[in-house]
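The complex is shown incomplete by one protein chain, all other protein chains being positioned as in the whole.
For clarity, chains are labelled A, B and C in written order, and residue numbers in each chain start from 1.
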């Protein structure tokens, strides 16, 4: 078991011939991801790391059959078209690595995805990985080993930090999900928590949040009412000055909402211990697993 | 039982203060339809046949709660907006009486309805009636009495003819569905046949088709493979000259498809006896029920 | 409403779709002037029907001296029942390949559908299925570049031709939506060197949408009587029998013809008086039928949204004001039936209750 993706997931890479596309195709293959095709318009017939490149997803489907998941290494101005192509082709999990996708493009992508029942991971995400089974993303392979912890994070590198800490302490992961740092992303904490609650292999969930928005507060409400599995959290941004942009459009503190203190309060009220520094997570989960 | 609507269906009338709206509200009420509210922008606070009028469906919902079905007596240029309002308000069955709705408006309505899981009856329909339970439409009350026959028709008056014949012969109806005469309508024969197949009270189905399009041919395929209940059909247009517009945009014979002979052949191959005149239907069902 | 080729091409040009250089001519003199300006050209008769090439409605003009004679010849032609009144004089294109491209609305999916082929031209209807690319369009996203890419791939288009084709496709979809088209068709869409040009244009605008396209010029393809009926909101088709028929609802009208035929009667027309016809409209419909000098009039009304009393009143009014001398066979049931029957009886007309007896009676009377 794992959530969203597993060892049978057939993956297609959009933008496979680009710099990042080819580099991460290699990385994903070496992790064991079942990549079945790549797409780069005008580059049909080439190969990247042994994977055949097609002009369009329809062309790929004619040769390799249905695609379960796709990952996009497509520049921001073309990302909407690429995501639409995946969604339209019936791909069920679409991972949008791309940073800087226009906000309204993201809105359109999410609406279209919803109408087709597609799960979108990102944009501006490191991706999703089911440890030992399937990696669809750009995270460093070596830190993801199978184990009982589910991780869901807004921020990429921060989750690496925590997953690496977990690994060193002897805890592997089931699935690690990067929600993405943009204001509009496909998954929220609750979507992912629901899946972890259903997943038999996941015994405990680590939430990696940050200041800004109300996603953590909403998650707290859900945890209180629906989660039976233990959840622990780390929140970044305790020392961030209020009202300043901290890189993620999502991390703007607005009108007193989304503060560090408010989030901690909401989570603790839901029985979720909150670490103020990333390396404290390990000690928080010790008694719970 | 009945399909799509029954005695518990809460109905709202859009365009209730107009000529047709008020006339047919009275007719529907006298048939026993559970009309809970009316809408006419700018006319809030009035009453039509004892039914309170609101400016918007949201306003109506605030007072009377959720609406199950709506019927639109709204001029063609405003019908899309009215249908969107119903669909957006979570109404599950929307009956579009209006004739002359622009084709692309109909396309938009159907797409939006699909995304929200709404059933659209029409446009350019006489509506839908579950005999003795609920009438949402403009058909003459007196011919609809409860009984074992389900009727699905493209054409309005023609279905009255047949339902009246059935009644005189002693056969009542479960539900009579008018699909509507336009090129793009919400329901096709198959959608309705599926429901009749599931409905316990319906013992036999009468299809009232006409020349043009391929709906009857597709229905024949479905009947052959999926229907256990007997189906009989009447097709109008045997003597229509090919290639001429016969009033319904839907009834254009194009490229040899949709001919009377082709439809009869397809239906008979599926075990569906086809009457060439409307009053022959009664004799066709005699042995089957 | 079908548009003439030249109108469709004006619309294409407005939306940025490349068309050949062309001039409209309505007289031989205008045609000669046009040829003078364009040079080596093709002269195309403007009619609202296909197959005009096979019918001789297109002339290629290489020699300037032919121009007047050819124009005269074309302007005297009738193609598929349509008189040629206008010519389009166009530059001759170098044709490397003929493509096909159209967008219309698909009944089954209730969505626009895009059809394209690398084998366009006169015989498009005989091109095997596997060479026709068909894409159902989700109106929420419209025609996106990824769709165009896949169409190009399947048509075997690459490089600058694919780029131009994509550009045309996106613009054609925009035009389809904004102009409320029922059909936009380019056949052939010509590859000429590295250019892609719409060599023909078949555009049909949805009649029901014309209220929001008031600036479009009207194009009439109905007969005078049909036009009159259309203006009254009636669906009317002329047939060649002697029993004038009025019914409400298209299905009912068709069934009435079927039933008349069954009893040996010959309908003079198809007339759907419409769902919600009131007194005024019904009266106009009756007057229209009287104008055709039928032997018998058969009226078949099953009142739903149409109220029997309205129809009866309309009939009574016309009978009183114009006088009706031919026999009228009336069938009247449904909404407000009793009131309607009473009105008819006052003007001495008995109404039947079933379609059979009505049709049978009408057929009998027409034999006399």
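What we mean here is this: contacts are C-beta pairs under 8 Å (C-beta built on N, C-alpha and C of every residue); 3 or more make two chains touch, one makes a residue touch a chain.
Bear in mind that the values here come from a model prediction, so they are computed numbers and not experimental data.
*Asks:* Among the chains present, which touch the one that was left out?
*Replies:* For the complete complex, the undisplayed chain touches A, B.
*Asks:* Looking at A:70, A:188 or A:202, which makes contact with the chain not pictured?
*Replies:* Considering the complete complex, A:188 is the one touching the chain left out.
*Asks:* Which one touches the absent chain: B:47, B:81, B:168 or B:221?
*Replies:* Per the contact definition at the top, the residue touching the missing chain is B:81.
*Asks:* Kindly state which of the options A:158, A:193 or A:285 is in contact with the chain not pictured.
*Replies:* The one listed residue touching the chain not shown is A:158.
*Asks:* Which positions on chain A touch the chain that was left off?
*Replies:* Given the touch definition above, chain A has residues 20, 24, 27, 76-77, 97, 99-108, 110-111, 115, 124, 126, 138-140, 153-161, 164, 181, 183-186, 188, 208, 210-211, 213-215, 218, 234, 236-241, 244-248, 250-251, 255, 276-279 touching the missing chain.
*Asks:* List the residues of chain B that touch the chain left out of this view.
*Replies:* Residue positions of chain B that touch the missing chain: 41-42, 44, 55-59, 78, 81-82, 84-85, 88, 108, 111-112, 115.
The criterion applied here is as follows: only the chains that are shown with their structure count from here on.
*Asks:* Could you tell me which chain lies farthest from chain C when each chain's centre is the average position of its Cα atoms?
*Replies:* A
*Asks:* Please report how many Å separate the Cα centroid of chain B from that of chain C, as a whole number.
*Replies:* That gives a centre separation of 27 Å.
*Asks:* Could you state the distance in Å from the CA-based centre of chain A to that of chain B?
*Replies:* So the centroids are 46 Å from each other.
*Asks:* Where does chain C touch two or more other chains at once, residue-wise?
*Replies:* 138, 140
*Asks:* Hunt down the residues of chain A that sit against at least two other chains at once, touch-wise.
*Replies:* 115
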